[in-house]
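Okay, handing you the structure first.
Just one protein chain is left out here, and the rest sit where they should.
As written, the chain order gives the labels A and B, with residue 1 at the start of each chain.
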Amino acid sequence: EETISAVHAFPTTLIYTQSFLKFVDKVNEAGKGVVQIEVRGGPEAIGMFQQPDAVRDGVVDMVYTPGSFYGGAVPEKDALVASNLTAVEARANGGIDMIDAIHQEKMGVKYLGWFDSGVCYNLWTRDAPEFDADGNLKVEGLKLRGNAVYNAFFNEYLGAQVIDLPTTEVYSALERGVVDATGWTQIGLIDLKWNEFLNYRIEPCFFSTDLGVIVNLDRWNSLSDEAKKVLQDAAIAHEAESVAELKEKRDADFAALEAGGMMVVSLEGEAKANYLNAAREKTWARMKGLMAEHPSGDGQYDALIGKFYDPALDQ
Amino acid sequence: MMEWYWALTILLGSILALMAIGMPVALAFLAANIIGAWIFMGGEKGISVLLNNGLGSLTSFALVPIPLFLLMGEIFFHTGLGARMFNAIDQLLGRLPGRLSYVTVLGGTGFSTLSGSSMGSTALLGSLMVPEMTKRGYKKYMSIGPILGTGGLAIIIPPSALAVLLATLARIDVGALLIAGIIPGLILSVFYIGTIWLQCRLDPEAAPAYDVEPISLGEKLTLLVRDVVPMLSVMVVIVFMMVGGIVTPSEAAAFGALGVIVLAVVFRCLTWESIKKSIVGAMRVTLMAYLIVFGSATFSQLLAFSGASSGLIRWATGYELDPVIMLMVMFGVLLLLGMFMEQISMMLLTVPIFFPLATSLGFDPIWFGLVMLLALEISFTTPPFGLLLFVMKGVAPPDTTMREIYLSAFPFMGCSLLLVGLLVLFPKIALWLPGL
């Protein structure tokens, strides 16, 4: 029996970690006598942003983390960030295989699976958002909290200089009015209690979560074929199941938020299309720029986007 | 994987041995990390993780307030503004023995309400009060003890960054936990005042009994307006800036330092010499403390990664015991871990295990959250390695010994334990206010 050590980027109580732990249970059930995952903990075991390097160097065998935490090494993670598909489609059309190959080449890790996909981000504000004559969102009055994932979009399209705060400081910053708007995934606002201060959700949502399981490549190659199959099968099954589970969770969260008075405001028509285009294209541009700096170049750029973005869905 | 108790023995054993033979605390942590990384993270590549982890823990905005509060206190001291204020308070309070100790507790309680950081408030009060009080003939425990105590108040009395984080991790009501801390926090400062009164009674020598010339009301008013109000107003202004949403608690320290600089300019006592001394003073403590943070953050992670701390927690909570005994076990585990780990890592590690357990034992989660905050607070000043003790050592006069600091801390830790006992007997103390 082989044992694989693992850490996860977020605290154990967070919904995304719970999802990963379910995947671990599945592997440990199916892999009895073949392969077992031994979870060593979260950010208390290895720092959140140091985990990608730790798996790359083989200090730990497996990590569950957003691709954005190692965007310097694999800028192609932005294809997932700007995706409007879920892991189910990207698995079927070969997109995840392509991302896997890029991870192996650029980072020396196996990309095992894209979990908790199909969840996107909204802008959430305290006060009713304002729009200009063309229906575009006005950002001048907003005190917007940002982070590395969405800054390309916030800065370059919305023209906002964001206030960069760690997640743990956002609650008190909202409480005191230091910030009055933030991006966040559709799920999880209630767990963080930010809904005590935020009253508006701005639609449409943009981006996608980019949480994935990466495995040290040498360790992966050293596994028996049987062990590899157990891990890969469980990952593919969990890709699909986590999409369904989080959809349910999102609907429940939205209902609870609306019952608590959360208002939904939506951009319309051309303004909406511009907003979505900007989120996507600013992120793609960042990706293309960083790809071009790498010796392997940006030749795969178009193919990659084809696998993770379906324009028909945005019609 | 190694059994958890062997991992624990190796890690704690090496750090204790290295510190005992007199290795600087930060270096002892780094050395223990190298040993631990080698064993548990697969040889020399583990050491790169160690460096990366240290980099991650150090470049965190949460650490910004500490040097700035230190700078604020040092400027107060080196420009003579602090001396002015304490002379005035001394005169205003007349003969009350131990008056500056009371001022420390009252000021500290007030200050706690604005700073969420116990390291920051220990740094400020320590650099502000200890040199002044020593100069006036106070025994050191009369200044060091109350400051170590009020440093801990900072995380119970809202606002408190640590309480928000705990509530978020444990998925309990943030507002309720913050409000639950108010009455216990006030009770605790009353206990502190009682302790000082007792210490003055037991040892009248502890606080100077010198007579102050009686002065007229007019002179008192002048003193108050000229020497006390401007200094206090710096504090008041930063409180208002925080409450009004102009600054976050982490940013408030910068305005504290700026405010004191402005004040020193107004009072014409800002010299290049005093600026230089203040910066050097703030640097000495900050660098010493941050290199320890650099080492101890990784040590915390090694305890977690090796399975040592989670093994200890599971073992200690694995028995079916009476709820009160279970509570004592959890409390004890927190105190033990607290001697070696930093607080956020401890919360990440213990919350997922302790809160479900507490719920199954029938404890109110808000009440339990508060007890946990108290344990974190106490562990911050637990000898031998509570971080606040080292911060205090950094700001106290050079001849202060370890014994003095430890002995000063004990009575005030006793107060916190007494409060925990009261909370167990009368949970309403915590739960009445949020229940309204």
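Just so it is clear, contacts are C-beta pairs under 8 Å (C-beta built on N, C-alpha and C of every residue); 3 or more make two chains touch, one makes a residue touch a chain.
Note that in this section contacts and distances are computed from a predicted model.
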Chain not displayed: protein name in its UniProt record ("Ring-1,2-phenylacetyl-CoA epoxidase subunit PaaC", "ATP synthase subunit b", "FAD-binding oxidoreductase" or "TRAP transporter small permease protein"): "TRAP transporter small permease protein"
Residue in contact with the excluded chain [from A:Lys143, A:Arg219 or A:Arg280]: A:Lys143
Sole contact to the chain not displayed, among A:Asn151, A:Asn274 or A:Gln300: A:Asn151
Residue, one of B:Ala257, B:Ala297 or B:Met347, that touches the chain absent here: B:Ala257
Residue in contact with the excluded chain [from A:Ala9, A:Ala73 or A:Leu267]: A:Ala73
Residues in subunit B touching the chain absent from view: 18-27, 30-31, 34, 44, 47-48, 50-52, 55, 58-61, 63-64, 67-68, 71, 246-247, 251, 253-255, 257-258, 279-280, 282-284, 286-288, 290-291, 294, 384, 389-390, 393-394, 398, 400-405
Residues in subunit A touching the chain absent from view: 49, 68-73, 140-141, 143-144, 146, 148, 151, 155, 160-164, 178, 290, 293-294
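Here is the rule we go by: only the chains that are shown with their structure count from here on.
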Interchain centroid distance [CA atoms averaged], subunit A/subunit B, Å: 36
Subunit B-facing residues of subunit A, complex: 3, 7, 11-13, 38, 40-50, 53-54, 57-60, 165-166, 168-169, 171-173, 175-178, 191-193, 196
Subunit B to subunit A touching residues, read off their complex: 1, 41-42, 45-46, 48-49, 52-53, 55-57, 60-62, 116, 159, 161, 164-165, 167-171, 173-175, 242-250, 300-301, 304-305, 307, 310, 344-345, 348-349, 351-352
